[in-house]
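Missing here is one protein chain; the remaining ones are kept as they sit in the complex.
Let's look at chain A:
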Amino acid sequence: MSEPALVLNKIVVAFGALKAVDDISLTVKGGERRAVIGPNGAGKTTLFNAITGVRPPTSGRITFEGKEVTGKPAQIRARMGMSRTFQITNLFPTMTVDENMQLALRGTGRGKFSMLGSIRLTSEEHDRVSSALQMSRLGERGAVAVNELSYGEQRQLEMAMALVSNPRLLLLDEPAAGLSPAERHMVADIIRSLPHDLTMVLIEHDMELVLNLVDKVTCLNNGQMLAEGSPEDISNNQLVQDVYLGKARADA
């Protein structure tokens, strides 16, 4: 717990003249659960892309478990223990749930280069897959084709795939986006029941959902840090309330 899991130092991500992420610095401790909230277009997903290596930052430094990763490609960061889900569902649609899980499982190991070997899982691998599916409440759906899953189940599979590699940092990008209230409730339950030594950063548009799930909240607006603090601090913060009621722009 002594060493921070993730340190962002003055991160800027620019698209031409637009600074989608504008000078963000933050520190996530090992085992911490952090929420990143903010209105649509605040730069939350862009910040995730910088953290995970999908789009390296324009400037700034990213340190993961004491090692600088700023310029490292996404697959190297994944092998170091970062794992993420996507806001816009990003699965392998022509395959079954099991095949999706196999790819998720083998990405960080060496078995993926086996060219003449069997695709069957070892019993240890099989256990990891079923426990990740169980955690995501997808237990019995292994043989189903992904394009036959409901939207909600696809969101659950996103989570199961991110969990199966036993990551040390889990980044969830709006896991409950587009779900019904009942399904959102289940997603909250899933997140609550994840192992507690797993460091987690959770993006969520909806403040209510996250406030009782996390230790600390970061609120972004227009790419900038608006506020950071405990869930209570944030829910009582005037600036944050203004943003969520759409008043911030007038002040800025």
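The rule is simple: a contact is a pair of C-beta atoms (placed from the backbone, for glycine too) under 8 Å apart; a residue touches a chain by one contact, two chains touch by 3 or more; residues count from 1.
Definition applied: contacts and distances are computed from a predicted model.
You can't see one chain of this complex, but its UniProt record names it "Branched-chain amino acid ABC transporter permease", from the set "Branched-chain amino acid ABC transporter permease", "Oxidoreductase", "protein-glutamate methylesterase" or "cytochrome-c oxidase".
If you put the hidden chain back, the residue from A:161, A:187, A:226 or A:240 that touches it is A:161. Residue in contact with the omitted chain (choice from A:106, A:128 or A:141): A:106. When the whole complex is considered, the residue among A:114, A:134 or A:236 that touches the unshown chain is A:114.
One chain of the complex is left out; on chain A, the residues touching it are 52-54, 73-75, 78-79, 83-84, 86, 90-95, 99, 102-104, 106-108, 111-119, 161, 165.
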